[in-house]
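Heads up, the thing below is written out as C-alpha cells.
Excerpt of the complex: some chains, original placement.
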Amino acid sequence: MSSFEDLGFCKLDIDREARTGYPEVIFGQGKTVEQVRKIFGRLVQAHGRALVTRATSEMAKAIQADFAEANFDDVSRLLSYGQSTRKYKGKVFVLCAGTSDLPVAEEAAGTAEWMGCQVTRIYDVGVAGIDRLLAYRDKLQEAQVLIVVAGMEGALASVVGGMVRRPVIAVPTSVGYGAHFQGLTPLLSMMTSCAVGVTVVNIDNGFGAGYSAAIIQQLVLEAGAQ
Amino acid sequence: MSSFEDLGFCKLDIDREARTGYPEVIFGQGKTVEQVRKIFGRLVQAHGRALVTRATSEMAKAIQADFAEANFDDVSRLLSYGQSTRKYKGKVFVLCAGTSDLPVAEEAAGTAEWMGCQVTRIYDVGVAGIDRLLAYRDKLQEAQVLIVVAGMEGALASVVGGMVRRPVIAVPTSVGYGAHFQGLTPLLSMMTSCAVGVTVVNIDNGFGAGYSAAIIQQLVLEAGAQ
C-alpha cells in the first residue's frame, strides 16, 4: 500500500512518482490560490517539479513569488516548475483543426513536454481544407503518438486515424456553437469514428491526452530497457 | 388556392405537380397495403407516374398486380412506375461512406433518377481510408449537386464539402452502434460541419436528399430557360 500526506484540505499522493513514473499534477480549476500554493510547494519539495493545469494568473503570481523560475503560459494555462529528468526519443505530434482549438492543443503539448516528450505541433489542419493535412501526410509517419484536437464536428480524428500506424488520442473541444452542444458532438463523433486505433478523452482535456501520450513514451523507453 | 382530392383516409394533393414540378410521393411506412394501392392508382391516373418510398414487398406485389411495369428495388425499397418526362443535363453525385449505408444511398439515387436526374454513384469512400475518396477528387468536380450519405461519425460530409464548389446535401444514417445513438451522432456532426455549403436532411432520409438535388436541377433547367 502506497503512502500519502494529509494537508488537511487534501491528501497528497507523494508516493505517486514511484508508482506511476510521475508526480501528482494539480487541477487548478475550483481550487483557491492558497490551496494551489500549498500543494505546489509540497510537490516541488518532494519531487523537484510541479505542474498546475487550468491555472489562473493569480495562481501564477502567488507561485512565482515562491518560485521565481515557475513558468506560466497564458494560452495553455499551464503553470509549471522544473521538468522531467527523462527525455524520450520518440515524437509526439499534436494536431488541431482550427485556430480556436489552440488552448487545448497547447495544454496537450505543454503537458507532454513537461513530462519529457518531444512535441511537433501541426495546427489549423481541419478537414474542410484537406490539402493542409495532406501536405503533412508523410511527416505524420514520424510520430510515435498522435494527439488530435478538434471542435466543431471533430472529423479530423477519423482522417488522421486512417493515415498512420500509431496510436491516436482524440480530444474533442468545446469550440463550436448550436448543435455542437459544448463539445458533446465531437465527443460522440470521435467515439464512433470509422477509423481504428483512435481512443478518446474528455472534452477540452488536453492534459489527459498529453499525459496518456507521455506514458506511452514511458512504456517505449522502459520496455526497451527491459 | 390549389385543389386536392379527398380519398376518405387521405387528402390527395393532385395540384402538386403544377405547383412544384412533381407529383406527391407516397411515404410507405405506416400505411396499409390497401391505402398505398389506392393512392398509387390515383396518382398514376393523374400524373402517369408514381413513387412509393420505404415500400414493402407486400406493397410491391399489390401494386404490380395493378401495374405490371411497376418496379420494386429491394435495396432502396423504392416502388416506382413511370418516370419524369424531363431529363436534366447536370450530374448528381451520390457518395456513401460504407457498405452498410447503401440502402439510404440507393434511396437518394433512385429518387433523383425517377425525378429526371443523371446520377453517378461513388460508394464506400469513408474517410478512414482517405485515398479512396482522393482517387475521385477530380471526378467530383463534374457534379452539379452532391449527396453525401454516412453513418458512424459522418465525417465524409465535411471532407467532401471542402473539395467542391457545388451544394452538398448530407444524409446521416442509422448505421453504427453505441455512442452513435441511431444516427444522432452523424446528424449533429454534419450540422456542425466545419465545411461550408453543406446542408443536412433527417437521419436515413435518402428520399429527401434525392428530392432536394432534383429541384436544384429543376431550378438550373428552368432558370436557364427563362
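In order of appearance the chains are A and B, and numbering begins at 1 in each one.
Quick note on the criterion: a contact is a pair of C-beta atoms (placed from the backbone, for glycine too) under 8 Å apart; a residue touches a chain by one contact, two chains touch by 3 or more.
What you are looking at is a predicted structure, and each value in this text was computed from that prediction instead of being measured.
Shown are 2 identical chains; the number of copies across the whole complex in this structure file is 8.
The rule we apply is simple: only the chains that are shown with their structure count from here on.
Those residues of chain B that touch chain A in the shared complex are 97-98, 126-130, 134, 152-155, 158-159, 161-163, 176, 178-181, 184-186, 188-196.
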